[in-house]
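Note that one protein chain is taken out, while the other chains of the complex remain in position.
Showing chain A:
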């Protein structure tokens, strides 16, 4: 059989699956290479446990209920912190995007605070809150605030003024103008902020839980380090990666749903 005869069949076999599976090829290869390196002793188990060992550690923790408990605690902190910081950021973004007065009053201050790395506040936060929940929530909320604030503000300020004039010509009052023109126009930029914020949310949480917590994934990893359980350490890292991916996928799905009008999201 010549290559010419095979090609069409190969194509028709691969094309429909390309979307769903292609992205997992590289992680799978890495996993296989990793396993091979550990099994052959090329990488000592002290440095890096084999994927199967990590899976085993995960299974044990799952059975004991510890894993679910820690994931839940971290997930709860992440989402509550995100909601608090995100809503405040969104509110300030709206206010400063829509009102000159509000912008004059607060924007400069916020831009100044933005230049302080929020993780640098950890010592202060521990002094204020100790290591209880509010410390973590505060840090996550603070980290999430700025990307959402900045992108909401940018989105609102860059809504096409011609569309706003059109809305006014056709008799839209402020609330309708906001609902029909300004908010949908700012939405793509707001989503950019949300995606940035999700990244910062996990980062902040990992650091905060590693330094100052008595539960959660970061705490689990630190605990494991003390007992030299390197498989659990790696497991926590992988779970963070997985949770980050889940959050990102969720925001992408929401984006596709609400921005279906956008040329970038249209199917051909």
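In this section, contacts are C-beta pairs under 8 Å (C-beta built on N, C-alpha and C of every residue); 3 or more make two chains touch, one makes a residue touch a chain; residues count from 1.
Everything that follows uses one rule, which is that contacts and distances are computed from a predicted model.
*Asks:* What protein name does the UniProt record of the undisplayed chain give, "NADH dehydrogenase subunit G", "Aliphatic sulfonates import ATP-binding protein SsuB", "Phenylacetate-CoA oxygenase subunit PaaB" or "Nitrogenase iron-molybdenum cofactor biosynthesis protein NifE"?
*Replies:* Per the UniProt record, the undisplayed chain of the complex is "Aliphatic sulfonates import ATP-binding protein SsuB".
*Asks:* Which one touches the absent chain: A:36, A:166, A:241 or A:254?
*Replies:* For the chain that is not drawn, the touching residue is A:166.
*Asks:* Which of A:94, A:110, A:181 or A:239 sits in contact with the chain that's absent?
*Replies:* Of these options, the touching residue for the absent chain is A:181.
*Asks:* For the chain that got dropped from the picture, name the residues of chain A it touches.
*Replies:* 162-163, 165-167, 169-172, 180-181, 184-185, 187, 259-263, 266
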